[in-house]
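One structure is given below, encoded as structure tokens.
With one protein chain held back, the other chains of the complex are shown just where they sit.
Think of it as A, B and C in the order they're written, each chain with its own count starting at 1.
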């Protein structure tokens, strides 16, 4: 099962991961990563904007690519847009597979691609001032691991 | 926060992962792996036995080792014992960290050690007959990755 | 449409422009914005589809052009 969603409101990852897991009974294992807005360095809020015609189709293509590359039974990608506060989930990626390593690698693969090969733009608010976050060199070297 | 438990009854991983995540607000990310009893190859049931004086202390030491090695904010290890049916969770490992890769590696590390460096013995029932599962060579080579 | 930090440079997320070749459209914009849009890392989408040969774009009535700076998601 491929389940990809853009969410505009705060969400509880467990409410999605439970049904996703139950959709694949006897599966072996599920690896899940949940990324949250960090509270460090005085960050007051984070905003993610996207470009609707490209963002969701891009995530769907990414999930399909990961599912076939890692021989998954299912993949779920949930991604927030809009303004988020520290502690709120930004992204939740789950992979269900017969084999543990495949599930890990698929989630790692999807996260690296969401970071620097998907259509999201991020800015942070500190001391009342919004600043755009530029992609980091680290993100691109993470991505190159999968070539 | 280190949270390590042996569970004797079926459990819902989400009921533990949610509170574990909320115990580390603004954390960066949480990686979770849930392993389930596979339904393939005619497996009717799985039984895990353990040796109480060593098993839980060994899991606690493992969690503490992972937490310091990967600079975690928290680690949770839940492991079933007793008889389980296909689709029931056997193990749930979560790592909370500021950095995504650390969380992934800590869960991978803990799973490899639970597989072949912890005090559990596993047998499967097929066609009404119980058979002990021997450790696989793959498990030991997985473990050697961390030396 | 201007995505990400380009919306700040433009001072707005969207702007109406006259139809015509892209070079003419850019020439009508403030110089600092035109320079930001021509950054080689900025991708361009016409009506929701990425365009490789940006210099060939000729806008018609109702077309939507989007300027997409380097992303930073996850």
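Keep this in mind: a contact is a pair of C-beta atoms (placed from the backbone, for glycine too) under 8 Å apart; a residue touches a chain by one contact, two chains touch by 3 or more.
Predicted, not measured: the structure shown is a model, and the values here were computed from it.
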Using the touch definition from the header, name the shown chains in contact with the chain that isn't displayed. B
Pick out which of B:70, B:104 or B:120 touches the chain that's been left out of the picture. B:120
Interface residues of chain B toward the undisplayed chain are 35, 48-49, 51-54, 79, 90-91, 111, 114-123, 132-136, 139
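The criterion applied here is as follows: only the chains that are shown with their structure count from here on.
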Counting only Cα atoms for the centres, state how far chain B is from chain C in Å. 50
How far is the middle of chain A from the middle of chain C, if each middle is the mean of its Cα atoms, in Å? 27
Between chain A and chain B, centroid-to-centroid distance (C-alpha), Å: 23
Residues of chain A whose C-beta touches two or more other chains: 35, 111
Which chain C residues sit where two or more other chains touch them? none
